[in-house]
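Shown here: the complex without one of its protein chains, the others still in place.
The chains carry the letters A and B, assigned in the order they are written, with residues numbered from 1 in each.
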Amino acid sequence: MKGFSTKAIVATGLGAAIFLVLFMYVKVPSPVPETNLQLAYGVSAFFAAVFGPMPGFLVAFVGHALSDFLTYGSPWWSWVFASGVSALVIGFGATKIGTAVEQGRFEKSEIISFAIYCVIANAIAWLVVAPVLDIVLYSEPVKTVVLQGIVAWILDSIVSIVIGGILLKAYASTKTGEGSLKKNG
Amino acid sequence: MKIRTFSYSQLDTFVHRLSGLSKLVCFLLLTSAIMLTYDIRIILGIMILSFAMMRVAKIRYSQIRLMLIYVMAFLVVNFFLTYVFEPEYGVQIYGTKHVLFSFGGSYTVTQEQLFYQFTKLFKYLSVIPLGIIFVLTTNPSEFASSLNGVGVSYKICTALSLTLRYFPDVADDYNTIALAQQARGVEMSSKAKMTERLKRSASILIPLIMTTMDRIELISNAMDLRGYGKHRKRTWYARKPLKKADYISMAVSLAVLVFTLYVRLCINHSIYYNPFI
Partner (left out) sequence: MNDEMIVFKDFGFQYFEQSEPTLHHINLTIRKGEKILIAGPSGSGKSTLGNCINGLIPFAHKGKITGSLTVAGIETKNSSLFELSSKVGTVLQDSDGQFIGLNVAEDIAFALENDCIEQKEMIERVRKTAEMVGMDTHLAKDPHRCSGGQKQRVSLAGVMVDDVDILLFDEPLANLDPKTGKTAIELIDEIAASGKTIVIIEHRLEDVLHRHVDRIVLVNDGRIIMDDTPDNVLAANILTSYGIREPLYLKAARYAGCEITADMKPASIETIDTEKLRSPLKYWFEENKGRYDAKERKEMLEVKNISFSYDGVKPTLDGINLTIHEGEMLSIVGKNGAGKTTLSSILCGFIKPDEGSVLMYGEDLSKYSISERAEYIGIVMQNPNQMISKTMIFDEIALGLRIRNVDEKEIEKKVDEVLKICGLYEFRSWPISALSFGQKKRVTIASILVLNPKILILDEPTAGQDYYHYSEIMEFLKRLNEQGQTIILITHDMHLMLEYTERAVVLSDAKLLADEKSYQVLCDPDLTQRANLRETSLFELAEKTGFSDPEAFVECFIHYDRRMRADENQNVLLQSA
């Protein structure tokens, strides 16, 4: 994080705190039984798009790791790392979107490319990184790992796109100028 | 919502006196050792060591009860999933097949499968005390400084320290906002459609993110005004200097890791320990 502005560092710290709170406490039931929608991935996607890949990575990585520490006593590193990677990839893809959002723009073209990045990033994280690490680090059986990966890929892509998108839209709307507004009679 | 925090307790035990840096290093070395082996003898050895350390650190059952429940739930689910998806994995690994009993036609329970699954169970279980010790006996601010000590950039350490500092505030904010929105009718537990549920949760997340963005601005100004980022390095008020006990603990942990690798490479010639041949 050399050369990172203080603001990016603070955003990383607070973003991870939000990720942690949502990851631990907020359970939104998903259509797949026994699984929840992790709203936190929408938040990490938002921070990745606005502040860049590295802050995004850390928001998800630190948030997920601390949540594991608090819930299970020890992190499940392969998934923690995959969480980070999902945000990292969104961050790399979405640099242009970040700039647009800062200028108050998050329209159709931005939304579509954001959605595409979310799907790709989550595919890399949950179909590649998580299963491979699970097998290499933990010697987990392949089938289990791949099935879990597919479920995570679908659910987390949806959350990243919907929640991340809504947050980006809301943030962009605070960036519009006051210039041209007229009162209605 | 009851907030679980890092309920670090200030006691004066051998484990508490160790620097956060050495506790982090020991934690990483020992968990790596466990990660790199499927030898139940080593796993049980480390497990006994870590439970002994929990005793030394005077960690009470009430402090970890909740964690244990979550861990147990996780392990039970994992145990059954493993069997359902890969009932023959043990046989595949160990190369022999000692059937204990079978049911439902093709599903059999073998000694190999049970041995594999119990090894795995203990493998996960043995990591838990290590993490608990680290979390409950390390001063959170020392934690950030110790990461800087193992070579992580101090900016990342600051970010981590800010996470720990503002986590309870963010949890409070979330709570306040969620209640206020609930009063307006926003409820997530209802049987609404998934996208509807996500939209409703966004009406809590938007205010949370917006107030956080304001706060980010404020905190970074406050940090800039106090000279944050002035130099390439920075010192830490909370860092504990390393003592003899720290070096010894790290050396012991390193020895455990080296021994594990030795057993894996030179004795078992595999990640697994095979009692069946």
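Following the convention adopted for this analysis, a residue touches a chain if its C-beta (ideal position, glycine included) is under 8 Å from a C-beta of that chain, and two chains touch if they have at least 3 such contacts.
Being a predicted model, the structure only gives us computed values, none of them experimental.
Peer 1: Quick one: which of A:Ile120, A:Leu137, A:Ile150 or A:Ala170 touches the chain that's been left out?
Peer 2: Checking the options A:Ile120, A:Leu137, A:Ile150 or A:Ala170, the one contacting the hidden chain is A:Ala170.
Peer 1: Spell out the interface residues on chain A facing the chain that's missing from view.
Peer 2: Chain A touches the chain not shown through residues 169-170, 173-176, 178, 181, 183-185.
Peer 1: Where does chain B touch the missing chain, residue by residue?
Peer 2: The missing chain touches chain B at positions 140-141, 161-162, 164-165, 168-169, 173, 176-177, 179-187, 200, 202-204, 206-207, 210-211, 214-215, 218-231, 233-239, 241.
Quick note on the criterion: only the chains that are shown with their structure count from here on.
Peer 1: Taking the mean of the CA coordinates per chain, how far is chain A from chain B in Å?
Peer 2: 20
Peer 1: Flag every residue of chain B that touches chain A in the complex, lowest number first.
Peer 2: Interface residues on chain B, with respect to chain A: 1, 4-6, 31, 35, 38, 64, 67, 70-71, 74, 77, 81-82, 85-86, 89, 127-132, 134-135, 153, 155-156, 158-167, 169-171, 174, 188, 194-195, 197-199, 201-202, 205-206, 208-210, 212-213, 215-217, 219-220, 223-224, 228-229, 271.
Peer 1: Report the residues of chain A in contact with chain B in the complex, numbered from low to high.
Peer 2: Listed in rising order, the residues of chain A that touch chain B are 1-2, 4-7, 9-18, 20-22, 24-26, 28-31, 34, 37, 39, 42-43, 46, 58, 62-63, 66, 69-75, 77, 137-144, 147, 158-159, 162-163, 166-167, 170-171, 174.
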